[in-house]
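Encoded as structure tokens, the structure appears first; notes follow it.
Removed from the display is one protein chain of the complex; every other protein chain stays in position.
Presenting chain A:
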Amino acid sequence: METSKVIHAIYTDDDVLMSAVKKVKAERYHIEEIYTPFPVHGLDKAMGLAPTRIAIAAFMYGLVGLTVATVMMNFIMIEDWPQNIGGKPSFSYIENMPAFVPIMFELTVFFAAHLMVITFYLRSRMWPFKEAENPDPRTTDDHFLMEIAVDGNEEALENLLKDTGAVEINLIDKAH
């Protein structure tokens, strides 16, 4: 089994963490991961993470929902059995469309919302009985943890992290 070493630097304040991230980035170290108990505003920008595309996915799921609703009701109400129900004009989809709009709207929202959430779960690898990947339980409460790959430069990195205000620095062997 191959092992690689990482450093876990632990912080107790999100402002300190933010400035530490900027310093570490400026020194061109690669930050593997950051664990925080709550969303830290602007952290993704400081880390240089690519923006999410989940909104684009949701828009397309919405279009799928709209299509499903339209095709479904056009088949059922207009093509398959165009029955006269209370005098509503079931001769063509467009003539009877106002009656279908509530369903078209709801299915658009339904598809957009649910498929987006499922996409989120898949992309972030979350499901029931999933084993937690938490390196330190304190990061769920009041500690912030930055994980940096070590590449034979332990000492320089440790000094840098100490300067940034880390309260605890651990060298970890990470099994792959």
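Throughout what follows, a residue touches a chain if its C-beta (ideal position, glycine included) is under 8 Å from a C-beta of that chain, and two chains touch if they have at least 3 such contacts; residues count from 1.
The definition used in the following text is that contacts and distances are computed from a predicted model.
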* **Among "Glutamate synthase (NADPH), homotetrameric", "Quinol:cytochrome C oxidoreductase", "Carbon-monoxide dehydrogenase small subunit" or "Electron transfer flavoprotein subunit alpha", the UniProt name of the subunit that does not appear here** => "Quinol:cytochrome C oxidoreductase"
* Of A:43, A:66 or A:99, the one touching the omitted chain in the full complex -> A:99
* Structure fact -> Only one of A:48, A:87 or A:137 touches the unshown chain, namely A:87
* Touching the missing chain, which residues of chain A? -> 55, 59, 87, 98-99, 101
